[in-house]
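Omission of a single protein chain aside, the complex is shown with its protein chains in their original locations.
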Amino acid sequence: MADVAAAPPRAQHNWSIGWGDAGPFLALAALVAIGYLINPDFLSANNIANVVTRSAFIAIIAIGATFVISSGGLDLSVGSMAAFITGVMILFMNTVAPSVGTAAIPLGMAVALVTGIACGLLNGTIVTVGRIEPFIATLGTMGIFRALITYMTDGGTVAIDRSLRDAYRPVYFGDVLGVPIPILVSLAVALVAAYVLYRTRYGRRCVAVGANEDVARYSGISVTRIRITAYVIQGACVAIAAICYVPRLGAATPTTGLLWELQVITAVVIGGTALRGGRGRVWGTVAGAVILEFIANLMVLSDFVSEYLVAAVQGVIIIIAMLIQRMSKR
Amino acid sequence: MADVAAAPPRAQHNWSIGWGDAGPFLALAALVAIGYLINPDFLSANNIANVVTRSAFIAIIAIGATFVISSGGLDLSVGSMAAFITGVMILFMNTVAPSVGTAAIPLGMAVALVTGIACGLLNGTIVTVGRIEPFIATLGTMGIFRALITYMTDGGTVAIDRSLRDAYRPVYFGDVLGVPIPILVSLAVALVAAYVLYRTRYGRRCVAVGANEDVARYSGISVTRIRITAYVIQGACVAIAAICYVPRLGAATPTTGLLWELQVITAVVIGGTALRGGRGRVWGTVAGAVILEFIANLMVLSDFVSEYLVAAVQGVIIIIAMLIQRMSKR
Amino acid sequence: AEKKVIAVSIPAADHGWTAGVVYHANAAAKEINKAFPGIEVIVKTSPSASAQVSAIEDMSATRKMDALVILPHSSEELTTPVKTIKEKGTFITVVDRGLNDPHIQDLYVAGDNIAVGFNTAKFLVEKMGGKGNLVVLRGIPTVIDDERIKGFQDGIKGSDLKILDIQYANWNSDEAFKLMQDYLAKYPQIDAVWANDDDMLLGVLEAIKQSGRKDIKFALGGNGMKEIIEKVKAGDAMTPVETPYPPSMIKTAIYLTAAHFAGHAPVRGALKLDAPLITKDNAEEYYFPDSPF
């Protein structure tokens, strides 16, 4: 079979795949162009920096969700998990601050990570060992996380100790060479995630489990372990997002993380990851998160949408973004 | 080959299906038993009637969702669709009431149905013709419906005209031979739905589309038409629920129907319908809706759960209910 | 004698202010249950209007209820159900968000939302010499939100203060932070900001601080949140005043209801908590360090 791997067809094929993956970036570009036409301020460095920085939380959490979703799962609990981790972290830092001073901050970060991983482990275990539909299982833990933090904080509001506030502030408001730290963090997370998903054995297995559980099982892959790990990665990502989030407003409140799960899933899907599993797109997810934040920003910067209709216009734009994404796949 | 299809394995198979379907009812029975132990008032006729009547809304909407989900779709917009329909209906009735009097009520009901069907048609068209992931498409229309009604009512609140209130009241508060009307309505809807899903060509095709789209398409089924019809059924069910809902709360507000979609999907899944499609259980869905309402009721009737922890306990109970459901399938 | 049962039905903690309500309601229940052996207070929270209707139905179906203290999720949806309870002879105390039919209530305890908006507006008109550019953040579409906005608009009427923009931020500090960032990007000159609740003001202040902009002279809120009162006490230049709308009104209402049963004279009528400007001088009176709000 000398004719097997002929060069031209291969090249062509790649090209078309390339376009398919470009979908979310095209949608993003279209949005930026429209934004500029509507209000040139949209492209001011300041505005862009703000918006992209804001999108960092959703992006980081959504990168975790890319693993869960491409392995065939779903996690509705991320929003309340974020609130829970934020709360636990602040409570912990406030408790130790009097004795250890600003060393409370790195310690708090470690606590946040451990908490996130534990939450992910819980979700993963219920889904795999309990064999419960992820939608329902994580809807359950969504209530659990939210209630626990409300309980621990008597109503859910807990502010970071004044003595720590200034030391911690740069994690959200600081920058390195002009690039805001949350952007750097989310880029780092995306780089690591893309590496893990595309370049490691784990990533291969994760996608295989999502594509066809039986094939994975017959290939000697422990479906349970892979799925649980995906939820643990999700938990760690939520923790990282929480760590960046705390200095922004310095508090966990009952509304922290509310409805983030929907934004997260939307970002992942706009980014080109298949909701049924078997296909994950880390950079697409990041683009998806930025798209969502841009849409919200545009709603404020443009003058012609009644405040009542903002949600409708957002809905329409999301659907259009998906259409652009879809169409570019042909 | 005469010996292959020996009787015993076949019989056993049937039997196990029987149990599998009994899952939600077993979970319900367990819950009722626990409820009684916690607070004997739980089983008072009055309380049971209240709870079951209340569950009618979610049940009716969830019956529609059973079609959408078993055909392989999803609809997140049902809650805001309910608010939208309620709002449109009330606005319409209030407008015509001065001229036609209480005839406004049946007219309003017709308007509600038409609106519901139109909303369903919109959802179905975006999902099938636009080929957009149902999760995203209906998340988009969720924002659209909510915003439209907020816009139409200048802030989203509209109460039913006083002149109609008393005439309309019996639709929720009345009964026939002691059975509250919403219960009768939801039974009627469930009966019709069960007939359609289990006994008609459409139902068979709906499940086939959800089970394997390719097989359905190759067998000459118009997947698009079947899916759109499922969304239209969903829209009609939301309208019926809204019609029953209006007299209870007497108004549409910006929070009407908020997060119902999650309850609806939970009811459907607890009821034994597969979230990936290909299997629908109408009566299970009804049981699921009643279970959810019983859990909420139990939270109010029991005194030992801190108010902050209610959501956590609910989450745990839902997960346990799913486990019972799952286990009975063995 | 049998215990008198007071049921308290309030929204679940869904933002700072309601968290304060839950805190004060629980505190009141504990204190009263201890202090008055003849009275039992039970507190139930509900995450939505329809859940709240269900909760009061459930309580009245399964136990005797001598009084109901309710902070309704929304006025429209709770009016009929509360009326049904009232018809069984239950004493009704309504807090904050009123019912559509005031005849239902025996006792009404509320803040003055019009005044919250109006007094803030008057302060701005005076301090800014009657002119300047404003941006406004509003909460969740509800009567309360509408009233505050209306009070504010009435307050600036006749002056040259101009509202550049007004958008919903759902009484949520995160959304307010983003919205304020966007306002700052959109308008090169903003003289003052009003967020109609303090949760949102927290986000606004953070966004202003980050922008480093100097044009904003005032950023005001409303509700009497602890952190904001502290600023007022400290003579903060940007937030020198505040209007109270204390979540502790629920506690007041529960105590008054308990007094109706424990006391010697029946308690009835309406108690409207004033919304005067809190300034550096009187801030101490409005400062409760132990409250979560």
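Letters are used for the chains, namely A, B and C, taken in the order the chains are written, and counting of residues starts over at 1 for each.
In this text, a contact is a pair of C-beta atoms (placed from the backbone, for glycine too) under 8 Å apart; a residue touches a chain by one contact, two chains touch by 3 or more.
The definition used in the following text is that contacts and distances are computed from a predicted model.
Of the names listed as "Arginine N-succinyltransferase", "Ribose transport system ATP-binding protein", "[NiFe] hydrogenase maturation protein HypE" or "Cytochrome c oxidase subunit 2", the one that matches the UniProt record for the absent chain is "Ribose transport system ATP-binding protein". When the omitted chain is restored, the residue from A:R54, A:R146, A:R169 or A:R205 that touches it is A:R205.
Considering the full assembly, B:A274 is the residue among B:A274, B:M299 or B:I317 that touches the omitted chain.
Among B:I149, B:V207, B:V286 or B:I318, the one in contact with the hidden chain is B:V207.
Residues of subunit B that touch the chain left out of view are 1-5, 9-10, 13-14, 198-201, 203-205, 207-208, 211-212, 214-221, 274, 278-279.
Mapped onto subunit A, contacts with the missing chain fall at residues 1, 3-6, 8-10, 12-14, 16-17, 198-205, 207-208, 211-212, 214-222, 278-279.
One rule holds for everything that comes next: only the chains that are shown with their structure count from here on.
Ranked by how far their CA centres sit from the centre of subunit A, the chains are topped by C. Computed centre separation for the pair subunit B/subunit C is 34 angstrom, with centres defined by C-alpha atoms. For subunit B, residues touching at least two other chains, in rising order: 150, 155-156, 308, 310-311. Residue positions 13, 22, 141 of subunit C each touch two or more of the other chains.
Note for the complex: subunit C touches subunit B at residues 12-13, 22, 26, 42-45, 47-51, 53-55, 57-59, 61-63, 73-74, 76-77, 79-81, 100, 140-143, 145-146. For subunit A in complex with subunit B, the residues that touch the partner chain are 126, 130-133, 135-137, 139-144, 146-148, 150-151, 154-155, 262, 265-266, 269-270, 275-276, 306, 308-316, 318-319, 322-323, 326. Only residues 39, 41-42, 44, 46-47, 50-51, 54, 150, 155-157, 159, 165, 248-251, 253-256, 258-259, 293, 296-297, 300-301, 303, 307-308, 310-311 of subunit B touch subunit C when the two sit together in their complex.
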